[in-house]
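All protein chains but one are shown at their positions in the complex.
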C-alpha cells in the first residue's frame, strides 16, 4: 500500500467519523432521515470544500470524488439506524474524532503547500480544514460552533498544522514529520477532552455593559 | 421562444418566488427595508451561487447577470409594500415555491452535467441549488434551516435531480425528462405540504443523555 493510498484511506476515515458526529447531532435534534444525512455531509466535507475553494482546487475533492459523499451518507445511515449503539461507543468514537481532526489538519496543510501557498497561509488552511466541518454542523443547528469554546479543538489543529509547515520549511522527511504532527494534534485534543484542558478566557466584569448597547459596535440581538 | 429562453424564464420565475419567501421571512422578523432586500437576495441566489462556486463557473450567474438581482429586489420591494396581500396569496405562492424548487433542482443538475461532472455529483449539486437559498435565509435568521426538518423539501429536489441525471445517463431526450423531473419534484413537495408527508425520524430515548455531555463529541451549547 503506497503512502498516497494510506493518506486517502486516513482522509476517508476522518470523513467517516466527522460524518458520525454530524449525524449524531442531527438525531439529537430529532431531524428526519434527510436532515441527518445533510448534517453528515456538511460536518464531514465543509472543511475540505472551503479549503479547496480558497486555494482554487475546483471542483473540490469532496465534489469530484464520489467516495467522500458515499462515506458521509454511510455514516449518516448507520447513526440513524443504530444511534443507541453508536452512542454507547462514544469513547472509541471520540478517539476517531480526535484522529479525524489530526488527519484533516495535516492533510489540509499538505494540500495548501502543494498548491504553493506560504507556510503561514498553509497552517491557516490546515486549521480551517480541521475545524470547518464542525463549524458548519453547529451553524446549521443554530448553535455557537463548539470549536469556539471546546477543549483545545482548534489549538490542536493549529499545533499539528504548524509541525507540518515547519517540517516543510526545514526540508525534513515528510513521513516522520506527518506522524509527529498527527500524534501531537491527536494528543492535545484527546487530552483536552479527557483532562478538561482549556485555554484561558478573558475574565472581565461584563455585567455593567449588558444593557449599554447604544454606542456599542456590537450589540447582542 | 427557444427552450433556452424558456429555461431562463423559468429560472428567473424561481428566483422571484424564492425571493418572495426570503422577503416574507424578513418582514415577519420586523427587519427594515434593507434587511428585507438582503434576505430576498440571499434566499433567491445562494443556492445557485454555491453551485457555481463549486463547479468553477466564476463569476456565478447571479453575479454576472443583473436580472437575477433585479428580480430578487423586485420581489423584496413587493413584499415590503404589500405584505398582507402577498400573505393572503399564500396558497398560490406555495405553488410557485414548489415550482421554484423543482426548476432550481433541475437547472442545477443540468448545469453540473454541462460542466462534465459525474451523475452522482450532479444530483448533489442539483439538490444544493434547490435547497441552498432556503438554508441561507434561515441561517441569517438564526433558525435551524427548514430544509432539515420540513416536509419532503430536499427529498423532492433529490428525486427531480435524479430523474434528470438518469435521463442523461440513458441518453433520453431532454425535454420530456425535464418535464417529468419538474413534475415529480413539484408533486412531492406540494403533496408534502398539503398532506403532511414526512420522512421518518429516529425515535430514541434521548432524555437520559441530555446532561451527559462530558464525553460527548457533540455538546449542545
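Every chain is named by a letter (A and B) in the order it is written, and numbering of its residues begins at 1.
Note that a residue touches a chain if its C-beta (ideal position, glycine included) is under 8 Å from a C-beta of that chain, and two chains touch if they have at least 3 such contacts.
Since this is a predicted model, take the numbers as computed values, not measurements.
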Original post:
Of B:9, B:58 or B:114, which residue touches the hidden chain?
Top reply: B:58
Original post:
Which listed residue, A:135, A:165 or A:182, touches the chain dropped from view?
Top reply: A:135
Original post:
What is the set of chain A residues that contact the non-displayed chain in the whole complex?
Top reply: 53-56, 117-118, 120-121, 124-125, 135, 139, 142-145, 147-149, 154-155, 158, 198-202, 204, 206, 209, 215-221
Subject >> Absent-chain interface as seen on chain B, which is shown >> reply: 20-21, 24-36, 38-39, 49, 53, 58-60, 63-64, 66, 69, 79-81, 83-84, 87, 90-91, 93-94, 97, 137-144, 146, 149-150, 193, 221
